[in-house]
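Shown here: the complex without one of its protein chains, the others still in place.
Moving on to subunit A:
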């Protein structure tokens, strides 16, 4: 499994060293080439640097070797900011490589390799599925304190997005959720379609993390901070914590993980969508 996660450019050396690391994985087929992110291996490099390759894309160098994706492609990032952030992740690793802490690297790998071989339409449809069961649209009927909390915290975001995109979403306490009008879905379908493949990869990632299209658009449109969105996504859990107490190894652990993943996804969207890479002074008359 480790073999697939990272391939380096000097084939002989990497095969040798990898064989030492994972002899019992040799027989595993292509199906398992995408390893679980929990696998760890030793840090085998000292220096991490970036360089600009052909076509203006940025590459990551570990010592003198170029980083590759799990699929065996050359790892490239579309701009300097993302490349530096990825390089920083590699530089942050101490003795072992902890891939589950390298969210931006993972997102780039996903966008480059597209392991599930989906196109934009499929990704948009998968994302819009979350709108039908959006976290902020599902309300409880009891206990009253939680009903009140959901109303106070979720309604403002819901109103914001309805005004921002001029759509109708609504909320419901029925098990079937609210009835989202077709026009609303069309609006979001069109909007999501305006993102490129990379941004959409990040966008879908954030949506699946927060289980909410509304909160995701809140972050991407910079209406909410990551912390706010994560709090809103975990509202019921926070309510239960306030009532029954906080357990560090479950609640805090989950929260930090969710924050890290959401922040990585949001940053990934912003860094890969065209609008944010052009930063120029706006002149006012």
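In the analysis below, a residue touches a chain if its C-beta (ideal position, glycine included) is under 8 Å from a C-beta of that chain, and two chains touch if they have at least 3 such contacts; residues count from 1.
Rule of thumb we're sticking to: contacts and distances are computed from a predicted model.
Per the UniProt record, the absent chain's protein name among "Protein FMC1 homolog", "N-alpha-acetyltransferase 35, NatC auxiliary subunit", "Replication protein A C-terminal domain-containing protein" or "Elongator complex protein 4" is "Protein FMC1 homolog". Residue A:257 is the one among A:113, A:132 or A:257 that touches the chain not shown. Mapped onto subunit A, contacts with the missing chain fall at residues 49-50, 80-81, 84-85, 87-88, 91-92, 98, 101, 103-104, 219, 222-228, 248-249, 252-253, 256-257, 259-260, 263-264, 266-267, 270-271, 276, 279-284.
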